[in-house]
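One structure, pasted below without further comment.
Note that this is a trimmed complex: some chains were dropped, and none of the rest were shifted.
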Amino acid sequence: MTVCAFAHIQVKMGKANEVIEAIKAVNGVKEAHIVTGEFDIIAKIEADDLKSLGDKVLKNIHTIKGVYRTVTSMIVT
Amino acid sequence: MTVCAFAHIQVKMGKANEVIEAIKAVNGVKEAHIVTGEFDIIAKIEADDLKSLGDKVLKNIHTIKGVYRTVTSMIVT
């Protein structure tokens, strides 16, 4: 059973357009949007299990230059 | 040009399963999920323009019994 999450992402000022392209290129990212409000980008991510979703966020999203903070919400149903 | 938003929804304790069914039935709601974290439900909503999206949230989401607080993020791109 795959797991899915919404990652809420804050980016360094002036970097939103660059960062969203890099996020869309991450394997498992289903969609990503620039949004108004507390966070700059909301992305929907899919992975095989909780462990590999955690890895994807820590290794593939957190390491994108310009990503400043992420808050991840697991989809339960 | 239609507008789209993520509505982040807190529900009264014990009401998440009821509320999500009501939200999914709202015209323009594309998807809705129970999630972990600060909010209980994240829904993606589409409307004809900002004004009618505002109306949808104020009149069709806020009035669902068990909805406690909503925070809406407009999709910019």
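Letters A and B mark the chains in the order given here, with residues in each chain numbered from 1 onward.
One rule holds for everything that comes next: a contact is a pair of C-beta atoms (placed from the backbone, for glycine too) under 8 Å apart; a residue touches a chain by one contact, two chains touch by 3 or more.
This structure is a prediction, so every number in the text was calculated from the model and none was measured.
*Asks:* Because only 2 copies sit in place here, please give the count for the whole complex.
*Replies:* Altogether, the complex is made of 8 copies.
The rule is short, and it goes like this: only the chains that are shown with their structure count from here on.
*Asks:* Please work out the Cα centroid separation of chain A and chain B, and write it as a whole number of Å.
*Replies:* Spacing between the chain centres: roughly 21 Å.
*Asks:* Tell me, which parts of chain A touch chain B in their complex?
*Replies:* 4-6, 20, 33-39, 42, 71-77
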